[in-house]
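The complex appears here without one of its protein chains, the remainder shown in place.
Residue numbering begins at 1 within each chain, and the chains themselves are lettered A and B in the order written.
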Amino acid sequence: MSLIDHQRRKLLQLMGAAGAVGLSLGSPLAMAASESLAATTFPGAWEESQRKILLPAFRKAAGVSAVLTASQAVDTLTKLVAARNNPPFDVVMMDEGPYLQGIAQGVFEPIPAARVPNLANLPAHFVDPKGLGAYVSAQVYGIAYNTERVKTTPKSWNDLLKPEFKGRVGLVSLDSTLGTVWMVALAKMLGGDEDHMDPAFDYIKRLMPNVGAVAANPGALGTLFQQGQVDIACHYINNVESLKAKGVPVALARPDSNWGIVRSTMNIVKNTQAADLAAAYINTALSVEVQQQMTSAPYYVAPTNTKVPFGAALAAIAHNANDMTSFVQVDWARINPRRAEYIDRFNRLVKV
Amino acid sequence: MAKSTLAAPRVVPARRAQPGRLSFNAVMGLMGGIGLLMLIGPTLIVLVTSVTSGYSLKFPPPGLSLHWYEALIFDSPEIIDDLLLSLKLAAAATACATVLAVAAAVTLARRRTFAARLLDSFFMAPLTIPSLALGLGILILFNLESAGLSFYSLLAGHIALCAPYVLYTTSASYAQLDPALLDSSTCLGAGGWFTFRRVVLPGLVPGIASGAFIAFMNSFDNVALSLFLSDARSEVLPIHLWHIIEDSLDVRAAAASGVLIVATLISMLVMERLAGLSRQFR
Partner (left out) sequence: MNPNHRMPRDWLLVLPLGLFFIAFVGVPLLLVALISLHNDTAMAHVGIRQYMVFFGDSYNRGILWQTLWLGMATTLVTIVLGYPVAHLYVVSPPRWRRVLIVLILLPLLTSSVVRTFAWVVILGNEGLVNALLMTLGHAGQPVKLLYTPLAVILSLAQIELPLMVLPLVTTLTSLDTRLPEASHALGASSWRTWWKITVPLAIPGLLSGTLLVFTGAVSAFVVQTLVGGGQLMYMPFYIYEQAIQTQNYPFAATLAVILLVSVLLVVTLLNYFGRKTRGFVHG
């Protein structure tokens, strides 16, 4: 064997060794994953409030920490469907629309009632009959506006069309629940409904000269307010209050057509490796302590646990869950089949 | 890279005035100044913003304070986790890519055959094709194999991204090695492995190191591949920073950026000292 062959052989051995080292580098990371809980939340004020309130409470209750990932409900659902057998998350937070789709696609597991005693404190219609999900919160939306730059309190969605708001209105992509429910609210205000959305799209078309920016998600819409890029938009109360706490002069006004309401669920993912931890997580989210803290400033998340009273600022909007039934709601079963079509139509409309 | 021996040493231009010399120098100077300002300005602005005492990205900042750096170090475990993940990924990808690419570079370096040139273009492909397309393709590959996304899917994409850099710089280094050295070493009785270890490798080390450094920085910075290929529960730092900037405008993003800038500057200066990094670009 010549010396040159010897050289090659050594090099090959070296590469083999390096490869083995490389592989072993990867495995500790894979191993660690099952010892904590992988949960999702929504970007923006949701993430903030859950990191501050829910995660520490869960840590205390279960002794394990949770890894929180911010992801829009639609994106989370996509990831669950794409990796059914080996889901990246153990417990997820969903908006109503994707929640219904998730049930249809079979990506959720029943919540074990024995491990989640707080389920008993929820109104019956807030728990899925098959136990595939539970509503953990409700969120109110209205007209958010910059109090320094918008002198008169806006009263109706039609106010956004006024010429004084040229280039100052913010929109959010229909990929988000906020965008979609607002479109439905607009349609209903203008005589349409979930199946007849044309009035809403016409409204957007007329709104275009006033549109200053389109945000990717509600969190991003908040930063637009923060940077002064937009002065008026449809937004959630928790995001608005969170901005206020940061010193941004913003407030939420009630539109003539009434507040709108959005509900969120938590679900255990099918094939998760940490079902018990996931159940404990949901139990913590439904607990009186956590929900109580979430209702107060600056998050104003409406509770679903009947034992939690509607606190100070929230009381200005509603006194209990019954009050909220008159708020604008969305029948997601009718929206879901055409959602992709609406998203595409919206994108084409707003394109510069 | 040795300068061409034909280039004359810099000669002072003739004293006789050239028409238009003043205007030419003025324009070039002005535009060049603007260019340099554009190059370095944004980086400085981020550094200044990171020490703002306020909550938003107002510039100039209302006051100065280091509390965002404190928030970053003490109050942001998720950012630190992502930083560690990015470092681990970049290190692993660079290590694997270096081994693979050096072997290939040594073989392909001096050949001009069609096969060699074809392979060379193939290996350089990740530099030109949008990494999105590559990310999408690898994602589809993993989905078809029903292998879920994990650290490995991410690693695979990043190795493909890193390899061209190391290959390029190593080939360049190898091409500059004086063939007479190799021949004389063999003539004097040294074996192949000895020649490689004592004569070739030392000459290659600056090239390999520079390439590995550039590859590391590119892997650390890459967003497109990571968007498609990362396991949904772990996020690499650039993507997390992007989410912070887009979703909450938390000024901690500026602090994190400040840390990254300083780290990049220091490591760049070190690499310049040790391996003559800038020579790879000139």
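By our rule, a contact is a pair of C-beta atoms (placed from the backbone, for glycine too) under 8 Å apart; a residue touches a chain by one contact, two chains touch by 3 or more.
Not measured: the values here are computed from a predicted model.
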{"item": "Partner chains on view for the chain not depicted", "value": "A, B"}
{"item": "Among B:A71, B:L177 or B:I261, the residue in touch with the chain that has been omitted", "value": "B:I261"}
{"item": "Which residue of B:T49, B:S76, B:S234 or B:S248 touches the chain not shown here", "value": "B:T49"}
{"item": "Of B:L72, B:I138, B:A212 or B:A275, the one touching the omitted chain in the full complex", "value": "B:I138"}
{"item": "Contact residue for the chain not shown (choose from A:A57, A:A213 or A:I237)", "value": "A:A213"}
{"item": "Residues in subunit B touching the chain absent from view", "value": "3-4, 6-8, 10-11, 13-14, 18-21, 23-25, 27-32, 34-36, 38-43, 45-46, 49, 56-60, 99-101, 103-104, 106-108, 119, 122-123, 125-126, 128-134, 136-141, 144, 156-157, 159-160, 163, 167, 214, 217, 220-221, 223-224, 227-228, 238, 241-242, 245-246, 253-254, 257, 260-261, 264-265, 268-269, 272, 277-278, 281-282"}
{"item": "Contact set of subunit A toward the excluded chain (per top definition)", "value": "4-5, 8, 11-12, 15, 74-75, 78, 81-82, 167, 171-173, 175, 211-216, 227-229, 340, 343, 347-348, 350-352"}
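What we mean here is this: only the chains that are shown with their structure count from here on.
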{"item": "Intercentroid distance (Cα basis), subunit B paired with subunit A, Å", "value": "36"}
{"item": "Subunit A to subunit B touching residues, read off their complex", "value": "2-4, 6-7, 10-11, 14-15, 18-19, 21-22, 25-26, 29-30, 33, 38, 43-44, 47-48, 67-71, 79, 82-83, 85-86, 88-89, 216-217, 219-220, 222-223, 226-227, 246-248"}
{"item": "Footprint of subunit A on subunit B - complex, ascending", "value": "54-57, 78, 85, 88, 91-92, 95-96, 99-100, 103, 143, 146, 148-152, 155, 191-194, 196, 231-235, 243, 245-249"}
